[in-house]
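My questions all concern the structure below.
With one protein chain withheld, the remaining protein chains of the complex are depicted in position.
Going by the order they are written in, the chains are A, B and C; count residues from 1 in each one.
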């Protein structure tokens, strides 16, 4: 499945400072759909090069990270259970506190 | 065909100050596709309530109006010959000079 | 008729004539602004442009809270302060600048650190709060206080080459804790002093904060509530995304309204976020 993954708010530092990743994520054997839970595990394995604790906590993202699926907060689409579709754009962004 | 039409930069004043129009444009009898040329004629007839010369010149838009089809300048898609598809977003925006 | 029936003086009409000429803003929008009161927390990178534009546009009463002094290493982004004010309180410097561009409004100086013991009393004097601070505990404290007092909160942040903007606690919309119930780990809480910021980035976000505050105060347009603006300066990309609504489970604004003013006053925001309310000194280890 072709997806666009974007990292912002400093999270890009965890994946070689690359903000936009055009990726192809394979469905697991026997799986009929790809959920955000699957994607997080895939990102953790394939993209996060350092300090994974800055990205994840348990099987979700760490506090302070917003997840957006097609410009919409994943809380509105079922969080970890959100089903992804071809060409979806998923954004992971850390909230900023500076000024 | 369902389209979203947006007017900006003052052009909304020509259509009752409404900026966003969700419209349903029927194909002409026997026509297989809808082009920007067809759409302009439709807009001229159905949406422009006053001073049409502020919107069109001949069968195109007047100088100083940018036309964007799905956030892309229509010069890149064939201008009047651009073929529209279901759910396309077409923006008509007048260039501003103020400061 | 010198006041269009709204009691505006000839000087007022002349000063704000470009606002009065706007059909969608006009005399009513300007009158609303002149009657409004807005508090800006922080006279730094975000507060500088926010204060300049709020003063210029005619907010009737404009408050500034800050306890810092102007330093040379602020000047690259805090454009409200001049070199002449280096070493002096930011509140004093910012208030002088606001008055110099608009002597017809009231500018109120709160030259003190915002803490739980004074926040309720200060915030209660204003209609709208603008969060222009630079650290996580302040952001939680300001949002909680706005929930308790039912004030809309215009929240901006900038770091590095990125900025974020949204309006909290506006007409049933979410508060800061609805979005961020748990504070991030302290290692994720960089602030400008630690990790740098391109000066014009808070400039852009601060101007957008002024705009949102003006829209709420004048009752014109759709404020950025339930939506968040994400700005990436390097690539010149801007997203406006849809965010969650108010959470029924929110510990501060949720269904079980158990969070009281007493609890607020006793809440330890530094301990909650494991992060200090006061700005750390700059460490330049290039």
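Please note the rule applied: contacts are C-beta pairs under 8 Å (C-beta built on N, C-alpha and C of every residue); 3 or more make two chains touch, one makes a residue touch a chain.
Values in this document were obtained by computation on a predicted structure and should not be read as measured data.
In the entire assembly, the chain absent from the figure touches the shown chains B, C. Checked against the full complex, the candidates C:179, C:197 or C:277 give a single residue touching the omitted chain, namely C:197. Although one chain is not displayed, subunit C still touches it through residues 4, 11, 13-22, 24-25, 27, 49, 52-53, 55-58, 72-73, 75-79, 81-84, 100-103, 160-161, 192-193, 195-201, 203-204, 207-208, 210-212, 214-215, 220-224, 227, 229, 233-238, 240, 282, 284, 286.
Looking at subunit B, the residues touching the absent chain are 8-10, 19, 53-54, 62-66, 68, 71-73, 75-76, 91, 93-99.
One rule holds for everything that comes next: only the chains that are shown with their structure count from here on.
If you draw each protein chain as a dot and join the dots that touch, the picture is not a line, a loop, a star, or fully joined; it has some other shape.
Subunit A and subunit B have centres, each the mean of its CA atoms, that are 37 Å apart. Centre to centre, using the average C-alpha position, subunit B and subunit C are separated by 39 Å. Among all residues of subunit B, none touch two or more other chains.
In subunit C, no residue reaches two or more other chains under the touch definition.
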